[in-house]
Structure formats: structure tokens, C-alpha cells
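This is the structure I want to talk about, given as C-alpha cells.
The other protein chains are all here in position, but one chain of the complex has been omitted.
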Amino acid sequence: MRKKLLSMLLCATMALTMAGCGSNPDDGSAGSDKNGSSENVSGGGASDETVELTLWGAEGDQDFLKDVVAKFEAAHPDQKFDIQIGVESESTAKDTILKDIEAAADVFSFASDQLNDLVKAGALLNLDEYGEALTMADKTLDDVKSANVEASVEAASVNGNLYAFPTVGGNSYFLFYDSSVISEEDAANWDTLLEAASKTKKKVGMTLSSGWYLASFFYGAGFTTGLNDDGTTTMDWNGTSPDGYTGVEVTKAMLDITSNSAFRAIADNKLSDSIASGDLCAVVSGTWDAENAEKVWGDGYAAIKLPTYTVGSGDQIQMRPAYGYKFEGVNAYSKNSGWAVLLAEFISNEETQLEHFKQAVQIPTNKNALADESLAENVAVTAVNSEAEFGVIQLVGGKYWDPAATFGEIVAKGKLKVDDDQGIQKALDELVAGVTAAIE
Amino acid sequence: MENQKKSTAAAAVSGFFKAIGRFFSEFGTAVAKGDIFVKLSLLWWGAGYVRRKQYVKAIIMTVLEAAVVLFTIFFAMKYVPKFGTLGTVKAEKIFNPQTMKSEFNDYDHSFMILLFSLFSFVVWFVAVIVWIKNTANVYKLQLMEEKGEHINTFKEDIRMYVGEKFHITLLTLPVLGVVVFTLIPILLLIFVAFTNYDQQHTPPTELFTWVGFKNFITLFGGGGLTSTFGYSFVRVLAWTLVWALFATFTTYIGGILLSLMLNSAKTRAPKFWRTLFVVTIAVPQFVSLLLVRNFFADNGIVNTICANIGLTGFLRDVGLVSTAYIPFLSAPGWAHVMIIIINIWIGVPYQMLIATGVLMNIPSDQLESAKVDGAKPFQIFVKITMPYMLFITGPALVTDFVKNINNFNVIYLLTQDVYVTTNQALANSQAKEVDLLVTWLFRLTQDYYNYKMASVIGIVVFIICAVFTLVAFNFMIQGDKEGTYQ
Partner (left out) sequence: MKTRKMKDNRLSRIILHNVGLGILAFIWLIPIIWLLFTSFSANSEMNTSTFFPKEWSIKYYIKLFQPDTVSQFPQWFINTFVVACATCIISTMFVLMVAYATSIMRFPMRKPLMNMAVILNLFPGMLAMIAVYFVLKTFNLTNSYAGLIMVYSASSGLGYLIAKGFFDTVPRALCEAARIDGCSEARIFFQMVIPMSRPIVVYTVISSFLVPWMDFVYAKMILNAGISSKYTVAIGLYKMLDKMLINDYFTQFCAGGILVSIPISILFMIMQKFYVEGITGGAVKG
């Protein structure tokens, strides 16, 4: 009797709530079964039912997306929509989505390096299976594939299947510099660049404690990273590259740069701050910092491809940046997958891409949009586009980032000695061991 | 508050088992000696009450029984049978262009199976207790009837819930809340520690299943994995304990000293001063800590000032700093010390408030007689004030220590996205020198979806806290027997 009231309430509440929510986890199937019988416009797909979608985009793109959604709704006047726009930056999309795929937005934008993890987790629709949805927009998937730059379509595909629509290209980094103190020739290689900088008492900044930036040195020397089917990463940085350079040589070259007093290693999230502080005369960053750099350097503002660096025997090696894209993906567990595919396609079409460039300097992947003359006037765009031919699409698994960031930090902090070949080799071995570790 | 702590663990355990024994013997007697209605109420919970004319109760029990049965058939049976495998059917879908929707198969969701099975177990557990209790009760009613005692009407029963059974009324909702939002989640994650729930096995696309003690073996260095969980675990654990020790005692002693200062007769306008200190805890931590983090950033304002006054240069000459800035929050050692100092900044005003409350009650006769005897302020502090404080706030001190072991906010807000470790072995298992066990497990779940290892770490944290608490309380129980201050 003692605990009866308590127990009674407990059971009753649970029984009730359970009964109410019991069908929740299967909502996807239950929902689609029900709707299977609802009336449809034959051959089309527009129905009386309001289509509810959520769309995630970066903070800075919110107004832009609002316009796009309005246009999308206008393009399908027969269908009622309720489209919510949420904030989720492209760089963190994967983290949020994988926490709970079913709770993630129907359509979201993400950076290309997250594609493999998202596909592996089953978070993305295989668009090749959903090509039919595009008939509503009088298109086929092949139209989309041919409209965009081949490299971007390839980057958005896994095992020959397209998993996302390319929307933004040139998601990479290059060199911004102040042309009033550094000439274009100086900016071509690290030695001259640092020398020119040291004369002005200003610094050359670059982020090393991030696997994204760090890799440019190693990719330049011919080293690679790769992704296995089980999600583990392959890496050869502790050996000798196909170009004949050793990882130790590359690390030594980096140490030469970081030990120069004109060099400043900048923490990953402090780049914008550092540019704004005005202490720098050159910095490795991407289009998102163009405005910042222009504000600080005014007329001297200039941008160019990454410099070359000097390796052991005196060879000049062109740094090869991790070259990425931004994609628009569709949630595999979306309740309205067909319309979600249409919306994602709409966001990636020529007109929207061009508009995105005009509003937020996001470089298109659409061939026609790329040919637009407004692009050629932008120095940052020119710089990043010039890297397209040697940029590397970075294929790495989740285990890559922490060990790589740590290796970068070790180099940046000068914890390795240039003449300590064994120490450098050991650090590289450790790096490779961590990156290639099995995913437990 | 202290009285409860005096019951030793052994007594609590034996008392607990005695209660269980009593509980079952009541049930046994009831089944053995009860009349046909008592026995019938094993099947139909309401039977005994109908016989004693407690119809409302009979209805309630019948409805309750029906609810449990319905729950079992329509809900529990969907999940519990799959508990052994945690699901076998993977999600598949095809696109239906007619409806513009995906059609899914009836797939299994391992996490839901785990969660709902657990729900079912809890409900069944409670139901069994109700069933046993119900039988004993009905038997009690039978005895009462045989003796010709008054049997309560429903109204009288209800009235008991504001009378002698008021505690049931009071505790029902809070306990229910704790069960659903604390107990079940904790049990769930204890289960997860025995599964392979990680990035490779994340529902809804993939299934996970039971793996036994494999994760525990991995944590303690076995399993042959290249990643160095065992190594990192020892480092992180060591810093967690050092941190908890320093964080607890620095703020504790700082709080007492500050409160002594504020409450000294020499202080003018003590309320004004106290308010100034309290303002620092009134600013939400995510604001003040994020701010302080930027304050002490490598290119932050403090570094600029230090460079301008030449402190940075001096430290470089001494060899304490090898960079162009002072790595307040970005190098091991520096960061450790800074985190503890910043925690003093946040924690001392709070402890000061507590100490103020406690010190108001310090027996003034003792202080007076000490002063008459010519004791110096320092002696008074060591001989009278501190023992008194320790006696009163001892249990709170233990709780604080446990709280600091789990102090997520300070570490996370100060170091997340800022601190990059240079220890490769730590980095290979996603740990940092400044991580506490909780922040490590938080990142394992948030960034690496490694729920199984996070759960294992969580269990280890719990064991550490439990052992510490038990030892500390037992120690204190021995210490306070004199009852000097009662």
C-alpha cells in the first residue's frame, strides 16, 4: 500500500505515454504507408497536403536562403509548403547531423570533407535512386551532373553514386597579402615572403594546428591520405613520397618556416581576429576572409595561390591545398524526400549559385555560372580558381583530425629540432599510427 | 544533515536486505494463509477489495492491471523480444515518385530497442512490487475483517494521503521525475558500455549489439588497439584528481579567508564589499568564462599588456616561455595553473557566502576565551575556526569534490577549440592534457560518437566518486564522535 499511489501513477503515466508514442520510431514507414493511399495528381506528385521541410544553412546565408525558398515556392505554385530555415554552419553540419540523423534537417549544406562520414552513417540520400523526383523540375539527374564542373560532381559521388548537389566551389585556402609591402614575386615562395615580411616588422600568418591547412605541405611533396571502406584513414607521411621526398624533409622545411621570426602560427579559430588586428602582411586563408583582408590592407589587398617552399636539397615544392566544395545534401530519413531533393537541386541550380556568389562571394560550381564575368573581377576568386588544377580533394576519416592538429601544433611550437631526424621520424610515425588507427 | 551520514554503510546494507526479507515474507504469508479472494487477487488485483466492499480501489487496481497488460502486449512485446540481439533488420527504403516520399521497411533501431526494453523492465519491476504489495494488503484487510476492525472507506483512504501518508503525495512526482530523467538514462548508459555503439554502429542506419566486457578491456590497455586509451586514461584521471583536489580546497580556504576578512570588525560597509564579489558569480559562466578565455588568449589583451610592460620578454629570458606570447591557456602547465586560478576567481565568492553563513554560528564563547588566553588570530583560525568549519561543512566538502570531478563548464568553456595538445599519444585517443574525464567523454560522444567508450569512462568516474565518498564519509564519522559543537 505504501508505494501504491506512486506506483499507480508511475505505471499509468508510462502506459499512457508509451501507448501514445509507441509508433514514433517507425513514423517514417507508418507515415508513408498512410500517404500511399492519399490522392495524388497522377504522374506529378503535388498533393493537397502541406509539405513540411527544414533547411539548414550557414549563419551568413540566412537572408539568401529565405529568398531562395521564396523562389522555390513560387516555382511550384500547385503545392503548399511550410519550409523552416535553421542555422547550421557547413563546417559543423556533420557533427550535428550524426548526433541524431532523424532530427536533422531535410536539406542541409555541408563541406565536402564530411561526405564520406555522412554516407557511411547513411545520412544522405543516394540521389541516383531519387532522380525521378527531378521530373517535377523538368530535369534529369544527368542534366545536373553535366551542368556542374566534373571535379565537383566526382567529389560529391561515392562509388559512382551521386550523394549531394555541388553548390559552392573553391572551398580552399590561398595567400592573401599586402601588395604595398610584398611584391607578387616575393609572395611566390616562403623564403622570399618571410624575408620581405621581416623587413616590415609584420608577420606572415598561417594555421598549422589543423589537419586541413597542415596537409598542404605534405600534399605538395606528393604524399597522400586516403579512406578505406571501413572508415579508417590511410596515410604515408612517415615514408617517402612518390615524388622522392621523405616526410622528415618536409617537416624540416616546415620547421625552417616556423622558426623564422617573421612567421606567426595562428590558432584555427583566430585567423579572422589576427587579420583584423593588422599585425600581418600576409596570411593563408580562404574567400571568407577576403572582406576582412580588404578592410585592413585597403588598396594593398591582393591574393595569390599558395607559395612554394624549399625542401632539403633546395628544390622548390608547390604547396597543394586541400581543395573542397560545399554540397547540398538530402537527409535519407526525410519525410518528404522527393520535395527535399527538388529543393536541394533548386539551391544548386545556375541562377541560385550566381546569386550566392553576388551576395556572399561563394564561388559557383555550375559551368555557366562560373563563366560569368563578375567572377573574373574578384582577386580572391581568381587566386582560388588558379589552385583548382593542383588542389587535392582531402580524403580522410574522423581519426585524422586530432593527431594532425597535434602534429601541426608541435611544429608550430618548435617542439621538434631541425637537426633531430630521429625525433621527427618518431613524431611522424606516431602521427601515422594515430591517424590510421582502427575505429573502435 | 550530519545525522543521516552517521549510519555506516554496513548498517544501511543490512537494513536494506532485512526490509526486502520482510517484504517477501509478508507476501508468502499472505499467499499461504489468505482466503480464496486473496489468492484470486494474485490473478485479478481487484478481487480482494471487491470482497471487502472497497469498490473504488478495486476499480483502480483493475484498471491499473489492465494498463500493465495492455502495455505489455502492445508496447513491450514490440521491443523486449529483440533485447537479446538489439535488432536484426537494417533500414532499407525505396522512392515512391507518386507520393514523393521514401518508403521504409519495418527496420530495427537498436537504441530504441534498448531504451524501450529498459522502460518495460522498469514498468514490470514496479508492477511486480505493486502485485506483491497488493496481495499483502488484501490479506491485511482479510485479517482486519476477521478481527472485526473498521475497514477504511475510499474517502478515508484518500484522506490518509494528506495525513500520515503525506510523504507519498509529496514524493511521487519528484521520484517519478528522477526515475525518468536520471535513473533510466543512467541505467541505459550502463547497458551501452557493454555494446559496440560507436560511429560504425550508429542507428538508425546501422545496428549495434552486445560485446560483453570488451570495452572495459580496451580502456585498461588490452584489446591490442593502436590507439592509446589506457595511456590517456591514466593521464586524464591523474589531472582530474589533481584538479578536483585543488579546485575544492583553494576555493574552500579562499572562501573562508575572504569571509573572515569581510566579517571582520575592521571592515567598513561589509555588504557593499560582499556585493562586489557576488557580482562575479552572477554573470553566467558561459559569458564570464568565454570572456576570460579571450582575455587570456595567445593574442588577447593580457598578452598585449604583458608584452608592453616587458613581462613576456622577462619570462622568455628566464626560459619559462618559448613563444612570442605567454601561452596562458594553450600550453600544459600554464593552462593547468590558469584553470585553477580562474576557478578560484569563480568559486571563492560562492564559498564565501557559505562560509559567512556557517561562521555566524561559530560558538562565540570559544573565540572569547581563546582571545582572553592571548591566542593570535592565526592560532584562532587554525585551532577553532577551521575545525568548526570542517565539522559543519565536511559533507559539503565531499560533495564539492565530487562536483569538481564532474566540473564540465569550467574546463570545457576555457579550453574547447583553443587548446591543442602537443602530446601525440593523447591526441591519438582524442584526449588533451587539460581534459577531465567528463570533458573527454563529452567530446567522445559529441565529436566521435564513441558512446560505448564514453559510457565505460562514465562508469569508472562513478566508481571513483563512490569509493571516495564512502571513504570520506566513514573517515568523518569517526572524527565527529565527540560532538564538541552540538
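For reference, chains read A and B in written order, and residue numbers begin at 1 within each chain.
Note that in this section a contact is a pair of C-beta atoms (placed from the backbone, for glycine too) under 8 Å apart; a residue touches a chain by one contact, two chains touch by 3 or more.
No experiment lies behind these values; they were computed from the predicted model shown.
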Given that one chain is not shown, which residue among A:81, A:288 or A:390 touches it?
A:288
Filtering B:115, B:237, B:306 or B:410 for touch with the omitted chain leaves B:115
Touching the left-out chain: which of B:186, B:234, B:337 or B:471?
B:186
For the full complex, which residue in B:234, B:291 or B:471 touches the chain that was left out?
B:291
Listed residues A:48, A:100 or A:128, member touching the removed chain
A:100
Omitted-chain contact residue, chosen from B:33, B:53 or B:167:
B:167
Footprint of the hidden chain on chain A, which residues?
2-3, 17, 21, 24-25, 54, 56, 58-60, 62-63, 84-89, 96, 99-100, 103, 105, 268-269, 271-273, 276-277, 288, 292
Omitted-chain footprint on chain B covers residues 1-2, 4, 7, 12, 15-16, 19, 111-112, 115-116, 159, 162-164, 166-167, 169-171, 173-175, 177-178, 180-186, 188-189, 258, 261-262, 264, 266-268, 273-288, 290-292, 294-295, 297, 299-301, 303-305, 345, 349, 353-354, 356-358, 360-361, 391-392, 399, 402, 405-406, 408-409, 417, 437-438, 441-442, 445, 451, 454-455, 457-458, 461-462, 465-466, 469, 485-486
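In this section, only the chains that are shown with their structure count from here on.
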Centre distance in Å when chain A and chain B are each reduced to the mean of their C-alpha atoms
37
If we count contacts the way the header does, which residues on chain A are in touch with chain B in the complex?
1-16, 18-19, 22, 25-26, 28-29, 31-33, 35-36, 38, 40, 45, 47, 51, 95, 98-99, 101-102, 117, 121-123, 125, 129-130, 132-133, 135-136, 209, 230-231, 264, 267-270, 273-274, 277, 332-339, 398-399, 402-403, 405-410, 413-415, 427, 430-431, 433-434, 436-440
Spell out the part of chain B that touches chain A in their complex, as residue ranges.
60, 64, 67-68, 70-71, 74-75, 78, 91, 93-107, 109, 112, 116, 119, 122-123, 126-127, 129-130, 133-134, 137, 161, 165, 168-169, 171-173, 175-176, 179, 198-200, 202, 204-206, 218, 223, 225-227, 229, 297-299, 322-324, 330-331, 417-418, 420-428, 430, 446-450, 453
